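Mind having a look at this structure? Questions to follow.
What you see is the complex with one protein chain gone and the rest in place.
Let's turn to chain A:
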Amino acid sequence: MQLTGDRFTSETASFGNDLSTLPNFPAEIRAPQGTLPGVSSFQVHFADHDIMTPGDRPDVLVAMNPAALKANLGDLPRGATIIVDTHDFTKRALAKVGYEASPLEDGSLDGYHVHSLGLTELTLQAVDGLGLSRKDAGRAKNMFALGLVSWLYSRQIDSTVGFLEKKFATKPDVAAANVAALKAGWNYGETTEDFSVTYEVKPAAMPAGTYRNISGNLALAYGLLAAGQRAELPIFLGAYPITPASDVLHELSKHKRFGVRAFQAEDEIAAIGAALGASFGGALGITTSSGPGVALKSETIGLAVSLELPLVVVDVQRGGPSTGLPTKTEQSDLLQAMFGRNGEAPVPIVAPRSPSDCFDAALEAARIALTYRTPVFLLSDGYLANGSEPWKVPAVEELPDLRTEFATEKNHGDEFWPYLRDPETLARPWAVPGTPGLEHRIGGIEKADGSGNISYDPANHDLMVRTRQAKIDGITRSIPPLEVDDPTGDAEVLVLGWGSTYGPIGAAARRVRKNGMSIAQAHLRHLNPFPANLPEVLKAYKRVVVPEMNLGQLALLLRGKYLVDVVSYNQVRGLPFRAEELEEVLTNVVNEAGDTGTITGSADEIEVTR
């Protein structure tokens, strides 16, 4: 099903629509078929204009069995089109998911346009004579469905034909069967009179340029690769497989020709340890993981803070705590990234806001790491990782120049002091082994300011703790001010988000404005340190709403740092926000702010109907 979704996405992207996708699948590799937890789905939203979310309420649902129908029916608006494969609507399969009678026959779907087809049988007929087993032939039904939906939305299927022929190049009979099923699906739409309307969604108006479709994890891997190239440093990736971050390891492992050393370690700790060792040697050290893995890396991140070496730590967040929801999304590692270490160990945090933005965010994380000689968190999440959208391919020469200088000379008379700092950035010199005369020893024990020798002196420790903090705080000077989108200029309410909620928040804000109300929107890319103008922005609005896929982690930071009683709206369902739901939340806050003029009551109590 995920492959079918990918192909439809690709056809749609090639057609020039703007789009956004939401793959949703269980953590189990072969989850039991026909059960509700076993349903794998792929949602795609496309339009002739700039869109921001995978959509709240699909207009078309293709359900391959009763479980898929039951799991997704609740999302559909009345009047939606439902295409059902009747093959699996057996008494047993229906009973398995709690249907007493077939919903195709009991009238419960009367409010929808239902197309019940023997998809499996139609597919078997289409591939008859190609010499496939019944099982293999039946598998091609996804392609039949894709052909049918492609026809329904006037998509061309040529690129998918090419894709299938390439994918199954070594199994020509499988390729032929899939192509036959795809074409049969298309032709079925064309010849049957069951579908009275087809849809044509025109290409979206987008800035001129060359576009491709890209997922968040791929964009993130490319961003890291680009960072290495722009820094002119070899990349060393230490990683241990973990959902949903493994794709970044897989991708970077392919790029040995760029000099990328991708090391699959024995555990999360070794993964970051090796990356840090490589950084000590002058590479751009990177480690990629998700929440549980990051928990294991904490001590080494602390060491990197103390050693003051560049390191990019990628956390593709998923539902927690513990193993949590491995394949679902959440934003609940913000405080782990911020504080999850012993001692005063500040680490900068950068968060991308959309799949394609993962590319730019990765470059930004590397910039901070290299400039300030510090570990940096890059906080992606499962929704960004697997979701995809069109991306305007950047020109490499226009990407930021990340070149940095290694120390080559003694810097304190005839001595080399590894902790003598750049007065501007407070970064220490990066002197890599192999540089004559700069031999030095560094470690996790507190160091004397400047010389870096072991020091247990109380005043020195106080100075070093404050200096490390000041270095991170000073990054603010290199990041752009927070931009606020306030089209009417008279909004009283600001909605402030971070990370992957950008799409749903933006879509909700649009809806609020369409209804004639004013609302301002801003989105944080830098979570540590915050942009310099953040306090002014917060104070410029009567109320600030912060929607997060956690229980209020950014809200806690804002309240603690700026004494602003932000309105925290939270959801931890493993799924992105729905624009419709956020619209209601924002509308309520805007109305309340207009009514009272002052902040009253508990900010946490925001009512929303589900």
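A few points about this structure:
We adopt the following convention: a contact is a pair of C-beta atoms (placed from the backbone, for glycine too) under 8 Å apart; a residue touches a chain by one contact, two chains touch by 3 or more; residues count from 1.
The rule is short, and it goes like this: contacts and distances are computed from a predicted model.
One chain of the assembly is not displayed; among "Acyl carrier protein", "Ribose import ATP-binding protein RbsA", "Succinate dehydrogenase, cytochrome b556 subunit" or "2-oxoacid:ferredoxin oxidoreductase subunit beta", its UniProt protein name is "2-oxoacid:ferredoxin oxidoreductase subunit beta". Across A:I445, A:A470, A:A532 or A:L563, the residue that sits in touch with the chain not pictured is A:I445.
Of A:N453, A:T488, A:N515 or A:N591, it is A:N453 that touches the chain left out of the display.
Screening A:R134, A:K256, A:K410 or A:K561 for touch with the missing chain picks out A:K256. Note on the undisplayed chain: of the listed residues A:Q229, A:T404 or A:N533, the one touching it is A:Q229. Across A:H113, A:K167, A:R212 or A:H250, the single residue that touches the chain missing here is A:R212. The chain not displayed touches chain A at residues 10, 13-16, 159, 203, 206-213, 222, 225-226, 229, 234, 236, 238, 255-259, 261, 263, 265-267, 269-271, 273-283, 285, 299-300, 302-303, 307, 393-396, 433-445, 453-454.
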